[in-house]
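Removed: one protein chain of the complex. Kept in place: all other protein chains.
And now, subunit A:
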Amino acid sequence: MSLSSYAAQPATGPGSRRSRSGPLQAWLPKLVLAPSVAISLCFVYGFMLWTFILSLTNSRMLPSYDFVGFAQYARLMANDRWWVASTNLVLFGGLFVAICLALGLLLAILLDQRIRQEGALRTLYLYPMALSFIVTGVVWKWLLNPGLGIQAMVRGWGFENFRFDWLVDPDMAVYTLVIAAVWQASGFVMALFLAGLRGVDDSILKAAQLDGASLPRIYWRVVIPCLRPVVFSAVMILSHIAIKSFDLVVALTGGGPGYASDLPATFMYAHAFTRAQIGLGSASAMLMLGGVLAILIPYLYSELRNRRHG
């Protein structure tokens, strides 16, 4: 849907104006766009379709075309590890998005107070985003290792009973993913919010001040409601980072202890590529795609509707 609209826009818009200078000019935009449309049709949507077809077969080591209906989905539903991975995703995704938003907004509001050295601070907060999740994962793996990191350090200060062993605790390992991911992404959310805050019209703030509203009240009642579109994009970006999360898990916990911190992406990789269960892996990939669509469709819907109104 979005593709056709991208392809159509330039043709009807500027194209019609230039049609005086010959038929080639009218076709040029379409010609220029055609390869990328064709490529994404084939390599994005085509492969999605292929994955869906594979998820209906009993493909094991190599793709085969023995169709078994929805048997792979049934197996997936009966798979204990898949449920661990899905529950983890809900926990991880929910906490990650919520904490990032709260922390990012807080940092942005604090930075917005026209303080000195703002540029330097902003870079400092944004810096983690420049790192790969692999690096973040490895660094936090050392920090959280009870024998090397924070726990050992605090015990070294004399607090012998201090415990912070979430990384090796099957019930808590998934929260260590949240810690590392929040560390990585909250600076980026801050940047988004900061841009949004700078976009709020000064006259509204002045009016609120004249009415005698206190600063927290102005933020709560006036500024934050203005940031609604920013919140929306931040949630979009964060939640699809959460669903795609793979490298962080691999580097930080390796899915362990056991498979306690497995996420759907690592589940999919393990089954499709190392365990010779391409069918089951494809089924889990389709369910992940379903998860992404569940977020994307309302977004596209509201975007398109707004555009029509505007």
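Criterion: a residue touches a chain if its C-beta (ideal position, glycine included) is under 8 Å from a C-beta of that chain, and two chains touch if they have at least 3 such contacts; residues count from 1.
Just so we're on the same page, contacts and distances are computed from a predicted model.
Of the candidates "4Fe-4S dicluster domain-containing protein", "Ion-translocating oxidoreductase complex subunit C", "Probable sugar-binding periplasmic protein" or "Paraquat-inducible protein A", the chain left out of this view carries the UniProt protein name "Probable sugar-binding periplasmic protein". When the whole complex is considered, the residue among A:Gly46, A:Gly94, A:Gly156 or A:Pro170 that touches the unshown chain is A:Pro170. Contact with the omitted chain, checked across A:Arg75, A:Arg122 or A:Lys244, is made by A:Arg75. Only one of A:Tyr125, A:Trp140 or A:Tyr259 touches the absent chain when the whole complex is considered: A:Tyr259. Where subunit A meets the omitted chain, the residues involved are 58, 60-68, 71-72, 75, 78-81, 141, 145-148, 165, 167-168, 170, 173, 253-254, 256-260, 270-271, 273-277, 279-280.
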